[in-house]
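For reference, the structure is listed below as structure tokens.
Missing here is one protein chain; the remaining ones are kept as they sit in the complex.
Now for subunit A:
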Amino acid sequence: MATEILMPALSPTMTEGTLARWLKKEGDTVSAGDVLAEIETDKATMEVETVDEGVLGRILIQDGTQGVAVNTPIAILVEQGEAVPDSLPPHKAPTPSAPAQEAVPPAPVKAAVTQAAQTQPPKSTRIVASPLAKRIAAQKNIDLATVKGTGPHGRIVRADVESAAKAGASTLSQLPTATLPVAEGTVQTVPHSGMRKVIARRLSESKSTIPHFYVSVDVELDALLALRSQINATSPAEGPESFKLSVNDMLIKAAAVALKRVPAVNAAFTEDAMILYDDVDISIAVSIPDGLITPIVKQANKKGLKQISQEAKDLVKRARAGKLKPEEFQGGTFSISNMGMYGVKEFSAIINPPQAGILAIAAGRKQPVVKGNEIAIATVMTVTLSVDHRVVDGAAAAEWLSAFRSVVEAPLSLVI
């Protein structure tokens, strides 16, 4: 019996993704656990595995197709020797945003697989539109799924797309490049990646809906740097047991300890209630070639520095390779963004919703400080906490920063 392979939801919030590439061809024999294709979501590239065995009968969505809605059939799996039907009756109501022009047209299916189809005629998610309508829709960035067809049998024709454009129909995305007048020859137009769209949407939403406020403090790093050297000196030179803590690893731990001390910041705002988290899951902002991603060091409060360091290294490496699993970057209770390596003096970060806070870490720099009545040299970094005022008030934010500074300046609490 032929079965459809559907576009998987790789996370609870995923509605569509890009079918990056097929790793199997039509006619390939597959068995459970084989990787069929790679799906690119807003944040990562994921592998689609088959749970059944059989033959990959037909690929319905081709490599590189963007905006494939979750649950859209992407391929048909058949049994060895079975004829391949052109399509199967859908399991679910068509997803409105399905880019169905990519799907195959419904056609008479072979008798062997039409039992279900005969009682209920196949309803395809295919959008019937003239080639001209499709092209104009693409040019005007109009989602054909939202256009009502007035042609024969509801076919979408040019006039429908044009009146939809006039009525301001939902466009696939409101890209400023589509409307900005551009001087010829002086600009380059780069289409948005899925990630870029998500960054744009989430950060605009954050900055425009969350009442941010910012609190900064200078923190002396010398004690932490000294402790780091001592600990790193205990590492074997090489081998699986070797390790090398970074300043960032220690600051993750310091933030976790501070969040345990001032739990009001380890929180999230919802319309009805304030959510206070028990676990401290720290999202670390990692820049990657086409954007940024925030893999999570989970339960950082319960983990030792060595484990945090190893986990963070692994997460960053896989983040840059686009190989994170959704649960590894979705969630988190607090974020850290560290731009120390770029030597920045100070900066403030945008909150990663629904979290209530993000700590922006600038570079540690040697500078004169007053100790008692003496001037001394210390390594000082400025950290800035951005908080959601709906959840965290000024006093709590200041209290948290104070706790963080104490932990960093007296870092033994990181190792106990």
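The definition used in the following text is that a contact is a pair of C-beta atoms (placed from the backbone, for glycine too) under 8 Å apart; a residue touches a chain by one contact, two chains touch by 3 or more; residues count from 1.
Note that in this section contacts and distances are computed from a predicted model.
K.L.:
When one chain of this assembly is omitted, its UniProt record names it as which of these: "Dihydrolipoyl dehydrogenase", "NADH-quinone oxidoreductase subunit N", "ABC transporter permease" or "Multicomponent Na+:H+ antiporter subunit B"?
P.N.:
Answer from the UniProt record of the missing subunit chain: "Dihydrolipoyl dehydrogenase".
K.L.:
Of the listed residues A:157, A:210, A:336 or A:381, which contacts the missing chain in the full complex?
P.N.:
A:157
K.L.:
Write down which of A:81, A:131, A:168 or A:289 is the residue touching the left-out chain.
P.N.:
Residue touching the chain left out of view: A:131.
K.L.:
Identify the residues of subunit A touching the omitted chain, counting contacts across the whole complex.
P.N.:
130-133, 135-136, 139, 150-152, 157-158
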